[in-house]
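Partial complex: the chains shown occupy the same locations as in the complete assembly.
By written order: A, B and C. Residues from 1 in each chain.
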Amino acid sequence: MVKIDLNCDLGESFGRYTLGLDAQVLPYVTSANIACGFHAGDPTVMAATVALAEQNNVALGAHPGLPDLVGFGRRKMQITLAQAQADVQYQVGALAAFSQTGRLHHVKPHGALYNMAAADYELARGICLGIKAVDPTLILVGLANSQLIKAAQDVDLPYAQEIFADRNYLADGSLVPRTQANAMVTDEATAVQRTVAMIQTQSVTAIDGQKVALAPDTVCVHGDGAKAVAFVQKIHAALLAAGIEVTAL
Amino acid sequence: MVKIDLNCDLGESFGRYTLGLDAQVLPYVTSANIACGFHAGDPTVMAATVALAEQNNVALGAHPGLPDLVGFGRRKMQITLAQAQADVQYQVGALAAFSQTGRLHHVKPHGALYNMAAADYELARGICLGIKAVDPTLILVGLANSQLIKAAQDVDLPYAQEIFADRNYLADGSLVPRTQANAMVTDEATAVQRTVAMIQTQSVTAIDGQKVALAPDTVCVHGDGAKAVAFVQKIHAALLAAGIEVTAL
Amino acid sequence: MVKIDLNCDLGESFGRYTLGLDAQVLPYVTSANIACGFHAGDPTVMAATVALAEQNNVALGAHPGLPDLVGFGRRKMQITLAQAQADVQYQVGALAAFSQTGRLHHVKPHGALYNMAAADYELARGICLGIKAVDPTLILVGLANSQLIKAAQDVDLPYAQEIFADRNYLADGSLVPRTQANAMVTDEATAVQRTVAMIQTQSVTAIDGQKVALAPDTVCVHGDGAKAVAFVQKIHAALLAAGIEVTAL
């Protein structure tokens, strides 16, 4: 039976600031990527989010980001490999401390760190080494076909290839940048249908019409609004209807 | 044979800022309390400091502080018990991620967090529960006879009673506050002699002449300057000369 | 004609995090206290909030807080007088830089800084000196009858006495702490009616029945939700109906 994981970024509140409908989206996903205090999240939020994720029996993952709270980790920064590795180790360890088992299941870099590493092999390697130093059984979640996946393979770290339900692709397998008009798949029905097709056909059609081969392990979904949560429910239902098992990595 | 541990705060540099003669002091101590990024330290500094401590074969400990970098964690803050517990868990987990074993040996709260908890049982309990949640074998290092020790006993967490070589004591066993003129033992020879006596007699004479019973497990020393390091060497030599074994907890 | 100012805390968003219905509440208030980046706000938010306040022709004020973003400036911190003064100067200057005139109208300390200074004369004096150093024509907004008002009088800084529409008072003129059950006036009609009466009678009845004399210059209202904004509209209408002029300080 074909299997897929649904992963969602959670725990992005901070102090007085609340973000995301974590409790509403959790029943429909199988993996939680929890912010670790650099781009979002704080220790109290992390404690509560880990507890909530454990109650929902989803796989617990760290979602480390750049040290840029005001930019929500979305602004590229010229960090060194040593800094990337140390920042990731720090955040993974910090989150693991809130787990009942003291261990996590996966790590998915956030925002600009994810995007930079998808294209930069050395940075991707630094991140993978940071993860491996904490726990060599952790699964790296990275953009399908990207340098993150290549680096994980090279350093012998388990990995999962991620696809995006609502983003268009370029012919090289990278996402159309958000700065371009056609970055997003805006029609919900199209996005749902295409996601199922990406899993079934192991491929996606890029915006220039070329077919890109993919081996999707997990789909990125969002819980940052009522519309987003409704979309996750639709994806979840469509996957089940297509005979695809929705299960953690 | 009487035994004592010598512990020192390390890894207090931050980014461009260097603080402490870590490499010089390490050969003379048996336990390292490493800053975790809240009051001092950053992930890159932590990685380097853990590596240095491991090379020196000292016991690795976390030194969690209040989230107050500009105040170096020395300003009391009215944090909740949930925040204290989460802040400690976060920092202990973050530091442990840099250890080759993934585990630490002890935890010593820093600055205002240490001082507040020494006098506030509920806060002390929150801290101890935070430590225990990460790893119930971690040793809490706290002011001898303080609420930190009482809380560790109550939650069944291993603990070590700490004495200070260079600080005067009040009759209730607490330290004379730094704001008072006689807070410090300024004469080095007196400080060394008194430290040895505290261990041998299991007591200290408070500034009002009263004798305070103590059961010292560890002595706090400093490495933040050439004079401090020279003092650690003297203490170390005096302890050995007195037939006291200097060894980790 | 009796006059009163209605002041509201604004600009409390931060990066990706949105807080407060600033645009909705602005038409009903006469003074804006804008967060300055320590407890809330960031430079981009400040630029936008100052522009919005200027469009609404309200008086521009700084709302400096403690350096504690994760605690939203609500946790008491043991800062020195020099730190309090410098922190206030810094924040007042930073906000003034966004004003079209380069000048502000008033300064209202935020949260724990406001509450600590209301009871601590020395801290209040440090804050007033910080404000005066930037611009001696700035109006200090402080709790009516508190140490903030006394300090402003002593250092010859203009001041405005603030009352709270939705808070109960103790016999000494201080607010019933939020930790007590009867801290808030929960019935809206009562709160509105009482606010008008406080202005007209220059007094309030404390929770123990004693009458406390007051000389209100400004009323604190909130814009952090639809209910809060509706309440501001009611207060505004009731003041006008009572023949009280609603105008900036």
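By our rule, a contact is a pair of C-beta atoms (placed from the backbone, for glycine too) under 8 Å apart; a residue touches a chain by one contact, two chains touch by 3 or more.
The shown structure was predicted, so the numbers you read here are calculated from the model rather than taken from an experiment.
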Quiz prompt | Whole-assembly copy number, given 3 chains displayed | solution = 4
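The working rule: only the chains that are shown with their structure count from here on.
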Self-check item: Cα superposition of chain A on its sequence copy chain B - rotation in ° rounded to nearest 5
Solution: 180
Self-check item: Whole-Å gap between the CA centroids of chain B and chain C
Solution: 42
Practice problem: List, in ascending order, every residue of chain A touching at least 2 other chains. | Solution: 42
Self-check item: Residue ranges of chain B in contact with chain A within the complex
Solution: 37, 42-44, 46-47, 82-83, 85-87, 89-98, 102, 133-135
Quiz prompt | Contacting residues of chain B [partner chain C, same complex] | solution = 67-68, 70-71, 75-79, 83, 112
Quiz item: In their complex, what parts of chain A are in touch with chain C?
Solution: 12, 14-17, 19, 40, 42, 69-72
